[in-house]
Structure formats: C-alpha cells, structure tokens
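Beneath this line is the structure, given in structure tokens, with notes to follow.
Here the complex is missing a single protein chain, while all its other protein chains stay put.
A and B label the chains in the order they appear, each numbered from 1.
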Amino acid sequence: MIRQAAMAVALLATWPAAAQTDDMANPAFLWVEEGKALWSERPRPGAKSCADCHGAAETAMRGVAARHPAFDAKRGRAMLLTQRLDACRVEHQGETPFEPESRRQLGLAAYIALQSRGLPVAIAADGPLAKTVAEGRALYTRRIGQLDLSCAQCHDDLVGRRLAATAIPSGHVNAYPVYRSDWLGMGSFWRRLGNCTTGVRAEAFAPHSPEHVALESYLAARGNDLPMQAPGFRN
Amino acid sequence: MTAQFLPRRQFLLRAAGAAGFVLVPGLWRPLGATPAEVKAEIAKLVGEAALRPGLVKLDLPVLVESPNAVGMTVTAGTPPAGTRIQSFHVFAAANPLPNVGHFHFGPRAGRPRVSTHIRLADSQTVTAIAKLSDGSCWSDSVDLLVTLSACLD
Partner (left out) sequence: MTRVLIRVPKTVKPGQEFEIKVLISHPMETGYRRDHQGTPIPRDIVKQFRCTLDGEEVFRAEMFPAIAANPYFFFHAVAERGGTLRFEWSDERGTAWRESAALTVE
C-alpha cells in the first residue's frame, strides 16, 4: 500500500531565512502547514475563504495575535483569538465553530500567531478589557483544588523550583499554542490550563468559559512587551 | 492540611504527585534493557572487529529535563584513507529496547551527519557507533542524567 502524501508538498524554502534552522525541528510546523492551507480553503462551494475576505495572512494577520485577547466593541465582550476564528467561521462562513483542540483550530491559530512572531505582546489592558483582566487576576490568586493552591503560588512564588522533573515556569502564554512532546501533539493554553487544574486536583474550566477567557486575558496582559513566540515547543 | 504548613520539599513532592504534572514515566515500561541485551545488540553489529573509541561524535545534553524529545546529533571526523563511513548506530542501554536507530549513508550523502529527537527512559549511557567500509567500528558515548522525581530528595 503506497499513499502519496496528500497535502504534503511543503517545500519550505520560501520561509524567512532566520527562522529556518529551528522551525523544522519543531513539529508545531506540521500544524502550521495545515492552518496555512485552511486559510485559503473555501469550506463549501460559494462560501468565502479567510483569504477571500482578509487577503494575505502575512499582512492582514500581522500583529493580530499579539493584541489578543481583545475587547470586541461590537459584541461587548473580551474575545480570545480562537473565539475570533469561531466568530468568522460562524458569521462569515456559515459553518460551525472549530472543535476545541482540533488540528484545524490549532493549525489556524498557530498560523495566525506565527504572523506576529517577534512582535511585542500588546494587550490593551487598561481599556474596556480591564474588567476581564481583573477577573483573571482574581482567579489567578485564588486557592483552588484539593491541594488548595493558587496559580500565583507556583507561577509567581516558586518559579524555577522543581516539581518532579519540571522546573516551574513563569506561566506566560506568548508561545501558545505549543507543541509538547508528552502530548505527542499541539495544544492551546486551555489544554495547559487543564493540566494545571488537574495537577492541583481542581475542576477543569470549560474551553472558552468565562474563567478561561479571564485567565488567558490576565496572563497575556501580564506578559505585555514579551516577544511573541508562538507556535512554541515544550518538551 | 494546606500546602502552607508543609515543608517546601514535601509541598513540592505532594503537588508533583498530583496527576497532570508527572507524565513522563508513563511513556515507558519501567524496566530497561539488561546490559547483556545491549552487549548482544552491539556484538551483532560489530562482529569480530574491535570497537575503537574516536572518529564518531555523539552530541546529547548531559542533563535531560524532558526525555520525550531529546535533541541528538551524530557526526564524524575524516575516516582513514581508502575507507568511508557507511552508517551510524545508536544504543540507549536503559531504554526498554536498547536500539534507538540505524542510520545509513549512501553514495549521494554528504558528510555523514544525522540530527533527530530521541526518547530516553532514564539516566544512562548512550552510545553511537560508526561502521566503516573496511568493517572497522568506532564509538562515542555520553553519560547523561535524566532528572526524574528522585532529584527532590
């Protein structure tokens, strides 16, 4: 049985030279390639592709991931980048939202985030998003779970200390979505959040729930000015 | 009892014990290959020839924090006149299967080199062997430490 590798003709010689060496070693770029294809794919005849409305992602999406989550005036609420994608999927393409953590959702989010690589994180945290950021901060410092721990106790007070084999990171989200070798795949901040809430034996938050949106908004704002690194690689 | 009242080490251990943080050991059965198994695999490859140190260079981090994808590069110096390097063979003695990979270089290869990502079950010695066209075998080893929960003691 021989299968011609389907959409695989990905000769990436056109990528920015500086990024080349490391990118190929990061399997996240297998997802990025899918997101790139999805960008100009029409979901069904007559429907518009992302590219039909937005044009080239390299210009249209530059800086977009760096300023998300953002407050959406039209809808009157904070929106994550993945919620944006869903909004366009539903309202402009007439399709159903992306399945959380699917290859398509992660691929498209990673492809869009890549267009902001190196730019400083720029969350407008003191405008109308401030309320959501404050809610996120409150959640971040609240003790939860059977272990009765807050995110802050680990990610502010114990940064660099070891939890089993793992050094506790400072909990930034500028590299998300990331490829993780122990997931054997990619995941968003929401998936990582699930690992941390399970870790302290707390109930997980649903994807795109108010808690998820608030925590991601707070963490993104807390990382303002850091360079965007998505899609990241975590062992 | 809340974490606040635990000594820090115990606090960390306890938090680590909770599901979601310690994912690594699940990837492998706990038992590694036996030294005899590794010797047998290497003997299969080397045959009667003596295994000489040198020529081949194995690059691996000495301290491994995340053993699911460890960057590894194998390269080699210039082989003795009249010979060429045919292949590299990598063995990880403490993995459940000592074989990691066999890498062959054909007539269209440039300088023999392979970089890839490997999995390591535990702290151990990893060995790379270069096999030459005259049948001689050269080796390089790296002793590395995989940081598992044991290091909290």
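Here are some notes:
FYI, a residue touches a chain if its C-beta (ideal position, glycine included) is under 8 Å from a C-beta of that chain, and two chains touch if they have at least 3 such contacts.
Here the structure is a predicted model, which means the values were calculated and not measured.
From the options B:R52, B:R84 or B:R111, the residue with contact to the unseen chain in the full assembly is B:R111. As for the chain not pictured, it touches subunit A at residues 1-13, 20, 24-25, 27, 29-31, 33-34, 37, 103, 179, 181, 184-185. Although one chain is not displayed, subunit B still touches it through residues 26-29, 68-70, 73, 92, 95-97, 99-120.
Keep in mind that, in the parts below, only the chains that are shown with their structure count from here on.
Separating the centre of subunit A from that of subunit B, both taken as means of CA atoms, is a distance of 33 Å. Every residue of subunit A that touches subunit B in the complex is listed here, in rising order: 25, 143, 146-149, 153-154, 158, 161-167, 181-182, 194-201, 234-235. Within the complex formed with subunit A, the residues of subunit B that make contact are 2-3, 8, 12, 14-16, 18-24, 27, 65-66, 68-69, 71, 115, 117, 146-149, 151-152.
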